[in-house]
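A single protein chain has been removed from this complex, and every other one stays in its place.
Chain IDs A, B and C follow the sequence of writing; residue 1 opens each chain.
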């Protein structure tokens, strides 16, 4: 039955995407480990880490698209779930440093030592076990999302109001984690990791391993998401997006549906964060910043809201552009990026994947006039 | 002002009697020369001697030293007043003020001062100017002595008190005398009297002195001082609450200013305007440019620069707003979300544009004299800058309210936002109204920029600091309801300020955010939600 | 007649928005299997009545009982719908981004919990039932069309079809024939009549021809309360009714 359900997700588009991921999962290790450093096909650890980062963001975008594209919940706070997952992983990696910290303290991370904490805060216990951390990666964002969503959806907070309080949520978390008294390393966050599951975190092989893990996670996430979308539940979700009250009159408790998608999405974001941290080597509060949530929204919009593949594509493209421009035109890249967003929203409201459809009925003005009286749907 | 005037007077008197003056110079000359001796310590000694003479002729010298005009002429080590003229200096005699020729830039060396010197200078001037013909000056002198607690000033103080007629000055002098006595080795009953005087003064400074007294001296004095301290502290505690209220109000009005433009572009038009903060920033930079212009061409009128900046900032930001609306927003009506993305992109670009135009560093926006400093209302310290911002915020709010309620423009805005097609059917040029409305919102943001430039960085990041708070305020108050924005801003402002003393700045802000989240659960459409069927649609 | 043996029982129901009284102690009884037509000028409170029954709006005062026992005022939309009260809106609202088939599938009587729907697979009877409804509503050829691309009339039909798919005990139908051709109107009337046998139906309609076609008991609403009740002829003869409505 589960298989039946999963098979739902495997349409043609999924086939293509999974093929690409499979290709990456094979090609990258070969190019990174199997080629001579000076060969034209060699991938440096830098590139591997970069691709890994993009795919983590892709998973985040996927999670976001699930709630925004299919349920119409515009979350400006998904960075919160992403970062919480990241911290859970970061705490594990921190504990793995053990006595190799600069002060050689076997238990306490360095930042606690020099701000002379005496013993480990209770919430740091257990994170020396990978399995525990792994559970927390999903549980913490999930629990937060569930609690938040439970209240918000029951009291029917919708549209902009919902978006803004999600922003408030992540903003509050950012301020909280900036506080050194919280015991998460304050502004410096968690860094200087040594090893994960016993593997040297800086070794090329480990990086490739992490990359493959990310590819797999993304593939699973994609199949899961597309199966859900294809199921009847998915149809209900879309119905909720388009006409929530009508769905209620059909006897569906829309709150439950939203909560389901919302919590699941948060968990996916958490996993993305957890994979992100060991690959970039640091997690700190500015990841919570509302700006990064908004950026994630933009990836989805660029790729094509409401198309899972689009979300992934958007995340990869935008971030690739960012890495490229910040090096190529460091003074001007913000113009490029900003311009991109404006152009995309103006000329491809359905994103890159919607481009073809868009080309048919050109003239942005048409859509605009038709839609003029401001209604909050779509938000 | 007065002060300078009365130095001229003093100098004039000194000059009026040449013989006397000449004799004076003879006596002062070596002391003045001593000021240039070299180290801070030496200068301080010379200054002390100069002060001891009690000779008003010393005043202009100290004034010059305070102003940093006093230099040592390298060749002969004479101490002179040197003022910039061309690329050299015009020299005058520090005592007589008589011109004594020119000097090349590096032929004179400035006499440096540090905090210690500054203290002794104001003390000395205090002692020396107690007899000044001008009441204001005498009052300042008394205050200076009050702070310096310079025992040498005591005789001068008594003499002055005997002559003093002005009530206010008399009080100031008595208090000064009290502060000196308390510091000195005067007999106890003098000190007890002094304590009473200070208790009546009852402000922070008095508290400082009383605390000092309470920690030393005879038991009788100690006891009295402690009582006085308690009394003063109670008084200040009462004012403390009022002070907090004021802080809340002034923070609230800053939030109001920042949010009110958004209340138009977002609240009325439904555009999730992420570039709002940049409109504020542009307003601030407009202020900077206006001030640069004033600095360049009309330094004398600098105090007016802010007033001129207001319309300029409004127009500049407004114009940028109109351009944005015409070029981008107009295509996106009814798709609030797309407006979020597009305006976010715009805000990135605008920040970078300003960065490349003006550089990434802070730009200096000066405060006009009428906006700097503070005044006391009982135990309440109110800074002029904040006061004007509060006033300004409410003026802007009122103006906007009138504009939307009473003018034809406002009418058509509401018509268009409520029923676009009907409005256009009635011959309202909706496109133009849209552009102007967005322009209005942006312009108001620009006005906010002028005010914020007085209290915050004028840097490309200025807007980012306010955008989130602005959205919180508008949403908390209820989208599309100006009164909601007003109440929201003030409420959040004062909640924040009342939490701060207990929770600290960081935790306070977090608690406010959590409060907003919970509040929205109770009222999903903000404080002043529109009720009834209108909402359901 | 007591509340017990009614299907729907409204007593002294009042609602007001910002001072405007949309319902003014409205009382109404619907028997099982009965079809009732509700008429009344604009603002008489017809739609608001439907809102309070379906839980979209909470009444300020008054009792609403379903099957003589369940208090609807305490419930939310979904719960009420699951009791067996279906509603068709004035402005046809179907799920525009779903196909006709999916619209019906969503409406079809089936477990409504997320995890149930997640693992839901269309059973044979379900398919049969949907086909049936497609035939009734004449939408079979358009089953794969996006609902958004249907004509106004077709949307009306689709929504009626969704109503049937829900298989409710009580149908609330708001202006079903608005924008329909005479043929369609007549056809709708026939459809509603034979539904009425198994279900109770409340029809709100302006179209007098249609109401006459139905030939059922008529309730006239005015300013949020019942002005008159009886056969169409009876009420049209009623002087008050003529004043406020027919002879406007």
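Operating definition for what follows: contacts are C-beta pairs under 8 Å (C-beta built on N, C-alpha and C of every residue); 3 or more make two chains touch, one makes a residue touch a chain.
Just so we're on the same page, contacts and distances are computed from a predicted model.
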Inset, instruction - Would you mind picking the UniProt name of the chain not drawn here, from "Amino acid/amide ABC transporter membrane protein 2, HAAT family", "Multicomponent Na+:H+ antiporter subunit C", "NADH-quinone oxidoreductase subunit K" or "Urea transport system substrate-binding protein"? - result: "Urea transport system substrate-binding protein"
Inset, instruction - Name every displayed chain that the left-out chain is in contact with. - result: A, B
Legend entry - Touch with the omitted chain, as defined above, among B:199, B:276, B:420 or B:497: B:497
Legend entry - From B:62, B:128, B:141 or B:251, residue that would touch the chain that is not displayed: B:251
Inset, instruction - Just the residue numbers, please: which parts of chain B touch the chain that's not shown? - result: 40, 68, 112, 114-116, 118-119, 122, 147, 204-205, 207-215, 243-244, 247, 250-251, 254, 351-352, 355, 359-364, 366-367, 372-374, 381, 383-386, 454-461, 464-465, 497, 500-501, 504-506, 509
Inset, instruction - Just the residue numbers, please: which parts of chain A touch the chain that's not shown? - result: 16-17, 19-20, 23-24, 27-28, 31, 38-47, 49-51, 53, 99-105, 110-111, 113-116, 175, 178-180, 186-189, 191-193, 202, 280-282, 284, 286-287, 313, 316, 320, 323, 326-327, 330-331, 333-334
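The criterion applied here is as follows: only the chains that are shown with their structure count from here on.
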Legend entry - Approximate Å spacing (C-alpha centroids) for the pair chain B, chain C: 67
Inset, instruction - Note the residues in chain A that touch 2 or more other chains, in rising order. - result: 245
Legend entry - Multi-partner residues of chain B (each touching 2 or more other chains): 536
Inset, instruction - Give every residue of chain A touching chain C within the complex, in rising order. - result: 1, 4-5, 228, 231-233, 235-236, 238-239, 242-243, 245-254, 256-257, 260
Inset, instruction - Mind listing the chain C positions that touch chain A in their complex? - result: 54, 56, 76-78, 81-82, 86-87, 89, 93-98, 102, 105-107, 112-114, 117-121, 162, 166
Inset, instruction - Under the touch definition given earlier, write down the residues of chain A that touch chain B in their complex. - result: 74, 148, 151-152, 155-161, 163-165, 167-169, 171-172, 175-176, 178-179, 245, 290, 294, 297-298, 301, 331-332, 334-335, 337-342, 344-346, 349, 364-365, 368, 371-376, 378-379
